[in-house]
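What you see is the complex with one protein chain gone and the rest in place.
After this line comes chain A, so read on.
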Amino acid sequence: MTSSGKALSEKLPEFSGGINWFKYASPQTFYPLAGRLIPLFGWPALVLTVVGLYISFFVAPTDATQGESYRIIFIHVPAAWMSMVIYLAMAFWCAVGLIFNTRLSFMMSQALAPTGAIWTFVALWTGALWGKPTWGAWWVWDARLTSELILLFLYLGYMALVAAIDDPRRADRAGAVVALVGAINVPIIYFSVTWWNTLHQGASVSVTSAPKMASIMLTGMLIMALAAWAYSVSVVLVRVRAIMLERERNSDWVADRVAQLVESHR
């Protein structure tokens, strides 16, 4: 919605500081920008993953108490971080979309959801793989595990609702309401699950009281976390480009893009 965006920034010149903040709020201008950004994040993601995995498997020492199985944290922790960050980003774009009525924001949150759900699933899966040798069980009703599982349900609910509504405008807004209500609920769910757990189980295994990490382990984990960030950004941009093309298929700029593509392949 460039027209409404422009109108708003013209009305608020002191707010926009002379820059048109809404320039890239239109799919037409954002599409090429996203295309240029993808390799800027995609290649670092690949390099960081290779370096991070090398450090985690060959450089980092074996843990004194947990043995080799601790190495799963190099994937598990970044995945858990990303699962939460992406939900926040999704809720943020939904709020932006509802406030400024920008359809690109909704496309962004819809592009973020599958990546967030995948990270949540990876975090749960690797957590189970780590739990079996460490705690002796694939699954315990630990507060963190439970709230991560509920986070996965929140992602699935958002995606299912958006997919079930045919009218894109209604799907955007309905999904946004769900994402925002979910975002308000995430802290409540987390605390309730924590209190529930402490009441029922008393002293249980805790990640926070684990021995301090060797610095090379921390380095490996941070590199993997950066790789996860870069991967998520590039994948989300790829997906949002696909969503833009699909949703704007009847517009002139998409027709021009397709014409150019056909021309270049001739």
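By our rule, a contact is a pair of C-beta atoms (placed from the backbone, for glycine too) under 8 Å apart; a residue touches a chain by one contact, two chains touch by 3 or more; residues count from 1.
Everything that follows uses one rule, which is that contacts and distances are computed from a predicted model.
> So which of "Transferase", "Acetoin utilization protein AcuC", "Heme exporter protein B" or "ABC transporter permease" is the UniProt name of the chain that got left out?
Missing chain, UniProt protein name: "Heme exporter protein B".
> Among A:Val177, A:Ile216 or A:Ala242, which residue is in touch with the absent chain?
Touching the chain that is not displayed is residue A:Val177.
> In the full complex, which of A:Tyr54, A:Trp135 or A:Trp195 touches the chain missing from this view?
Spelled out, the listed residue whose C-beta touches the missing chain is A:Trp195.
> Considering the entire assembly, which residues of chain A contact the chain that has been omitted?
150, 153-154, 156-157, 160-161, 164-165, 167, 169-170, 173-174, 177-178, 180-182, 184-185, 188-189, 191-193, 195-196, 199-200
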